[in-house]
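Note that this complex is displayed minus one protein chain, with the remaining chains in position.
Read from first to last, the chains carry the letters A, B and C; within each, the first residue is number 1.
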Amino acid sequence: MIVVMKQHCDEEAIEHVLSFLTNHGLSGHPSRGVERTIIGVLGAVGPAGTPGSMVGINPALGEALESLPCVESVIRVSKPYKLASREFHPEDTLVNVPVPCVSRGAVSIGSDSVIMMAGPCTVESEKQLMTTAQAVREAGAVILRGGAFKPSTSPYGFRGLGEEGLRLLAKARSEFGLAVITEVMTPTDVPMVCEYADILQIGTRNMQNYMLLDEVGRASKPVVLKRGMSATIEEWLLAAEYILSQGNRNVILCERGIRTFEKITRNTMDISAIPLIKQLSHLPIISDPSQGTGRRDLVTPLSLASIAAGTDGLLIEVHPNPDEALKDGAQSLTIQQFQELMPQVLAVTQAIGRKVVTE
Amino acid sequence: MIVVMKQHCDEEAIEHVLSFLTNHGLSGHPSRGVERTIIGVLGAVGPAGTPGSMVGINPALGEALESLPCVESVIRVSKPYKLASREFHPEDTLVNVPVPCVSRGAVSIGSDSVIMMAGPCTVESEKQLMTTAQAVREAGAVILRGGAFKPSTSPYGFRGLGEEGLRLLAKARSEFGLAVITEVMTPTDVPMVCEYADILQIGTRNMQNYMLLDEVGRASKPVVLKRGMSATIEEWLLAAEYILSQGNRNVILCERGIRTFEKITRNTMDISAIPLIKQLSHLPIISDPSQGTGRRDLVTPLSLASIAAGTDGLLIEVHPNPDEALKDGAQSLTIQQFQELMPQVLAVTQAIGRKVVTE
Amino acid sequence: MIVVMKQHCDEEAIEHVLSFLTNHGLSGHPSRGVERTIIGVLGAVGPAGTPGSMVGINPALGEALESLPCVESVIRVSKPYKLASREFHPEDTLVNVPVPCVSRGAVSIGSDSVIMMAGPCTVESEKQLMTTAQAVREAGAVILRGGAFKPSTSPYGFRGLGEEGLRLLAKARSEFGLAVITEVMTPTDVPMVCEYADILQIGTRNMQNYMLLDEVGRASKPVVLKRGMSATIEEWLLAAEYILSQGNRNVILCERGIRTFEKITRNTMDISAIPLIKQLSHLPIISDPSQGTGRRDLVTPLSLASIAAGTDGLLIEVHPNPDEALKDGAQSLTIQQFQELMPQVLAVTQAIGRKVVTE
Partner (left out) sequence: MIVVMKQHCDEEAIEHVLSFLTNHGLSGHPSRGVERTIIGVLGAVGPAGTPGSMVGINPALGEALESLPCVESVIRVSKPYKLASREFHPEDTLVNVPVPCVSRGAVSIGSDSVIMMAGPCTVESEKQLMTTAQAVREAGAVILRGGAFKPSTSPYGFRGLGEEGLRLLAKARSEFGLAVITEVMTPTDVPMVCEYADILQIGTRNMQNYMLLDEVGRASKPVVLKRGMSATIEEWLLAAEYILSQGNRNVILCERGIRTFEKITRNTMDISAIPLIKQLSHLPIISDPSQGTGRRDLVTPLSLASIAAGTDGLLIEVHPNPDEALKDGAQSLTIQQFQELMPQVLAVTQAIGRKVVTE
């Protein structure tokens, strides 16, 4: 942490800051410039031995310092997340998921392979789900997506089939050998969703639902954490830190677009987040171009762009008849469109020296 | 709903849309222009007799229509919220809250009076809370704010005293006669918070935590619903609709700043939301300039601006010693600053022909 | 400037940075922490004796430092603007404008008085302008606004009457004693606009049209500099610095809304910019709630909010018949609405201890 003093403040003010730091168990190192003095702060707080003890200065102290009369600003130097950071954990994390339909019986998300996840936005019926599951499996997907609990902006929208949807997902898994990813929306549902799903998904609106993060952090299943629609990358990694700090180290980040002023697309996919996350963190990152654009006609180009930028997987909405989807039909690919996407995915993946796990 | 056809599409495509509409129980009324045809859609869906039956077309149908090959776009005409709209409920909603310290024994939020709510960001100790409660009451506040459950961006930050914090708030109420507002973060905590608080607060990160909205919608206490940090006004009113549709009609909206590219302030307060909400909805709206700016030195001007724009109340963070606050000290007023704010609040309130309830 | 080294970098890397700094005439002062070292940088560059020599480190040096392999980040401490800063010029700047219709013959923008500027978005005809000028003068405005050169998002939109519009503005001045403010869009037009206008306006789209800023910086008339629609406050003050550094010290900033994701309003007025500019700069700041909201029904509440937050003036669009305006009719007040606004402006201005110059 660095304290920037106001211009021409006197020695007494500097001493005040230094003693404030000492009182809080820190030490200050002033550099006196012609126009102003800056004070480097060393030492760390947080209960000793906890990850918090390593993540630098308590943010409340920074704010308190900023309130002192002669302080211009306080600049944080250390990253506020630790377990999620590549500095702390230099090797890539691989998240292993059992997938009966592939020869190895499992896939590693975050490895040199790109993982294809596809399925309907929402589980609507057995027929819809089974048709889609079979088709995406045949085209090369290894993980089936499908919402049983769906956040809906309007209270009058469709909110999913609930546990019945989970049962259908499990049935599709046993029939086609796909692993299953599905959203969990509230802490009390976590045990039930864990019974049926292979990967838990935290949706964009719940990225900062801290009690839910705590709960999935205590679960035994991997978690896909979608970026909040207006979250900075730092906030996103702090949300991952919540899960990691409860003991669950199998966290996969998912870029799904951020909110901007542009009106033609539902969100603006931040493709630069993919290589940035790879730098800042050891966690895998996947892309959701269906939510990320909100438009079926942009799913293919943004899928390929995600792969070219280094994504570890794609999460694609596919519906056997999007015109009749109960939710998000406008952004779902048809089965044929998904079939046409796959060879393009394979070609770009190969061009950047990675591969796609399909069997 | 209006369907805009692509340029120069043929009669068959138009017929296709019309029969799609008929199949879904709607009727279409085409206007054929030189360059393109538009189709007005009449009729409404949703289970008969429910509010949903009145809020126009199922959004999924709009998306399905948008997917048809000859459709350029689909434009929604009706507002997607109903119970929250002024069209449905033209008179202002008054939310009554029992306040022992005022002569009438209660205040009406949304009336011609501006209501002052103040207190610490977070309940830290009995001494801190009691000192603040007494001071803000003496200065004219009638509702005490204070967090017992606190969302923290970092898992290593202070997350509040929990039920002990609620007990201290209740003690402050019985001692000083202030009503109490405090945040509830997860559905299972709602009954407990209702035992202690007079008003439940839904924080910005939980504006779209739908299961929490459902739960407070079934509670018997009024709810302050903070705007999500990147929520549009429409999404905010839809979140209010969730609460209203469960039966709780005592919803108060709270503008607390939105996220923009500006870096000097934590958020950008959208003062225009105050008069806009008054037009679109019958619900009261209050302002939180502490969260809305993140800077103590901006709280007073933004408080006065909120009042001039028509706010029904102010929610102000006050701390007896902000330099030592465990959370958000940088945006808390000192007790003296709050005392200095009050006469300015009174003057501007009077200038626009309203009053402030202080006793 | 502060250089933050990567974690655990070796002494050689630190020496490399120190010698880099020495080579560029600066000195570095390292503070060695347990996890990382930070280096305070002292000394300043820029041709001696110029304002540049005082504004701290050349930004290119910062970027070069950031490129060094062991550098994590470079943090700028000094503000990048100088002439616009309150640190450099602690007293408020007053911009004097001759106004024949007031008893003193002039007004001071930035003083304890709020200045009312009103008129049509665009000068459309002699009749339209004269009617409006007379009405706003009678209601208490002292400066007449009106565009002769108009930026239009579409090349097929109305782009103003050009010099004929300027002549009509001058005529309105001689008839009603109002000062005139009007936009200039390109450097070659500056001399012509100076002949007719009392205040030059730089529009939001031209906030970073640097050659235009240079040119008005050499002009003898005051300049109203509108905030760019996605400009940060720092960029805005740097744009002011362009004008100031050419010698023109009569710069007035104008908040006119920024672009956000909200769709109901054209822009989101950043009311917090008003008190922030007062802190950071000595320059006056006025508000444009017509452009800032794009909706006539929000002009009055946002005018009052601006005054409560400390604005030095209001720039209001008024049209005798907004339904027939050639441009921006939806945000223009009618004459009657402007008349109704004035007493409210007077009341709120008085409530905060300022006054309005009307005669």
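FYI, a residue touches a chain if its C-beta (ideal position, glycine included) is under 8 Å from a C-beta of that chain, and two chains touch if they have at least 3 such contacts.
Keep in mind that what you see is a predicted model, and the values were worked out from it rather than measured.
> Based on the whole complex, identify which of A:93, A:122, A:153 or A:230 touches the chain you can't see.
For the chain that is not drawn, the touching residue is A:230.
> Touching the hidden chain in the complete assembly: which of C:113, C:131, C:182 or C:209 does that?
Going through C:113, C:131, C:182 or C:209 one by one, C:209 is the residue touching the chain not shown.
> On chain C, where is the contact patch with the chain that was removed from view?
Those residues of chain C that touch the unshown chain are 46, 50-52, 55, 58-60, 63-64, 66-68, 80-81, 151-159, 185-188, 205-206, 208-212, 229-230, 235, 238, 241-242, 245, 259, 296, 322-330.
> When the complex is taken as a whole, what residues of chain B touch the one chain not shown?
These residues touch the chain not displayed: 2, 4, 7, 29, 31, 33-36, 38, 40, 42, 44, 75, 77-78, 87, 259-261, 263.
> Counting contacts across the full complex, list the positions on chain A that touch the omitted chain.
Missing-chain contacts on chain A: residues 230, 232-234, 258, 260-265, 268-272, 274-276, 279, 292-293, 297-298, 301-302, 304-310, 344, 347-348, 350-352.
Heads up, the rule we're going with is that only the chains that are shown with their structure count from here on.
> Looking only at residue numbers at the chain A/chain B interface, is the share used by both copies over half or under half? Answer same or different.
Since more than half of the residue numbers are used by both chains, the interface counts as same.
> How many angstrom between the C-alpha centroids of chain B and chain A?
27
> Mind pulling the residue numbers of chain C that touch at least two other chains?
Residues 260-261, 263 of chain C each touch two or more of the other chains.
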